[in-house]
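Here the complex is missing one protein chain, while the rest keep their positions.
Let's turn to subunit A:
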Amino acid sequence: MKILGLLSLLATHLSANSVNIEENAGQFFSSGHTNNWAVLVCTSRFWFNYRHVANTLSVYRSVKRLGIPDSHIVLMLADDMACNHRNPKPATVFSHKNMELNVYGDDVEVDYRGYEVTVENFLRVLTGRLPPSTPRSKRLLSDDRSNILIYLTGHGGNGFLKFQDSEEISNVELADAFQQMWQKRRYNELLFIIDTCQGASMYERFYSPNLMALASSQVGEDSLSHQPDLAIGVHLMDRYTFYLLEFLEDIHPASKSNMNDLFKVCPKSQCVSTPGHRTDLFLRDPGSALITDFFGSVRKVEITMETVNLTDPIEQVEQNFVNEDLQKESYSYVDQLPVSEIIHQFPPLDVTG
């Protein structure tokens, strides 16, 4: 009797799995994106804003773990906490107290660091208006089939986010930047997460299609930090990102959790502030958008069915060893500076011959 029950359970499980495979194939084309990008920005400097760098690095770590490569992540950190003079454990940035988890690791690739993190550079990255000499790793080379995750953290207020303690970006500028991205079809869908005080004010002004936004607190509320570490002496993470990280640790590349689960992260009892979200501009139902659509990079694949029949033998590439036209120029050094004389203050030697 029990065996029969178990067998029937197994049978239904197997049939469900086969249905899943077909569904998976269909779902591949329902999200409409072929690649994923992430722009992760930490806008605060100074040692006591350690938690903002830890926030950004933990999101960076999750995003890399779920599959987005460094070439598709633009990481902007406004200050260097790992090598700060006040860091008792250099080359580390911890996110859990008692130094449990080092989010700095040994393969962090920071694209914009220190004073390069400005409002101007951030808007340039988003809109693509970078000087021609900018290397590929500092550009957001997304196309119309890219899903982009944008994560901002720092100190903010009603309608603005503070960069580097000296300038601010307003919600109007951010909305205009997203509109310019839409005009140029630089994204397919965009997920905007912000962890600052009064974060919900930053997404109030969005008006471009296919945007989904999450914030850690409503207008008039402050986002609070999670826990201090007594050895390091500062707060290590913000509450919202701490619980977001816990949530993301359960996600693996094949997981099927959707955005509705993400909205439930950090309720008021844990976060003290009320997280908010905005989905009216998003064309799909948030329940059908997977977490890995934005945080991971699940590639779509198709089996190659055709092949071209090639019958010609390979031509040998001719190597031109003898080329009389090329003259071999002999190179020699120009007269160098007498460095040793300058350093050691020797009198100049007489140059003879």
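By definition in this document, a residue touches a chain if its C-beta (ideal position, glycine included) is under 8 Å from a C-beta of that chain, and two chains touch if they have at least 3 such contacts; residues count from 1.
The rule is short, and it goes like this: contacts and distances are computed from a predicted model.
Asks: Considering the UniProt annotation of the chain absent from this complex, which name among "Septin", "Phosphatidylinositol glycan anchor biosynthesis, class S", "Protein LTV1 homolog" or "Histidine-containing phosphotransfer protein" applies?
Replies: Options "Septin", "Phosphatidylinositol glycan anchor biosynthesis, class S", "Protein LTV1 homolog" or "Histidine-containing phosphotransfer protein" considered; the missing chain's recorded name is "Phosphatidylinositol glycan anchor biosynthesis, class S".
Asks: Among A:Q183, A:S288 or A:S340, which residue is in touch with the absent chain?
Replies: A:Q183
Asks: Hey, which subunit A residues sit against the chain that's not shown?
Replies: The list for subunit A reads 21-22, 24-26, 29, 32, 34-35, 67, 69-71, 120, 123-124, 127-131, 136, 139, 141, 143-145, 170, 172-173, 176, 180, 183-185, 253-254, 297-317.
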